[in-house]
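See structure below.
Only one protein chain is missing from this complex, and each of the others stays in its spot.
And now, subunit A:
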Amino acid sequence: MKKTSIIGLIIIAISIGVIISIYADTSTYGNFSEAQEKQSELVVVSHLNKRKKFTYDPHKDANYFAFYAIDNKGKECQVIFNGTKPQDFEKSEQLVITGKMSGENFYASRILMKCPSKYNKDQVEIKANGSSAVKSGI
């Protein structure tokens, strides 16, 4: 057998190993109820409950940010994040949060926001030249 063929086989074996371990390294997206059960680190896809207020008072603690999120199953949970309020948080459409459940709260170590609406949602701002037209119209 040619040396390169042997090496080729070894490389293929390593590649398979790499791919398998990629999937061994993964976890799956979960929800708050699962986080409650498992008590281990989990990635939850959720969205911000915009009706409830979030807590960020830098005068008290610049690294304490708490808010309410609703997961895909509709369960709501208070999420506490060790950091500042991410930019444009209010407008996020989706929050992918990594963290752990402890008691009633979910402690997030990472928050990934998705706000596609920022530039792409077609919300046309309609302003009038003469202000009277606005009043009569909108």
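In the analysis below, a contact is a pair of C-beta atoms (placed from the backbone, for glycine too) under 8 Å apart; a residue touches a chain by one contact, two chains touch by 3 or more; residues count from 1.
Convention: contacts and distances are computed from a predicted model.
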item	value
Name of the absent chain as recorded in UniProt (options "Regulator of SigK", "Fe-S cluster assembly protein SufB", "Peptide ABC transporter permease" or "Cytochrome C biogenesis protein")	"Cytochrome C biogenesis protein"
Hidden partner chain, residues of subunit A it touches	2-4, 7-8, 11, 14-15, 18-19, 22-23, 25-29, 41-43, 45, 56, 58-59, 61-64, 80, 82-85, 87-91, 94, 96, 98, 102, 105, 107, 109, 112-114, 116, 118-120, 122-129, 133-134, 137-138
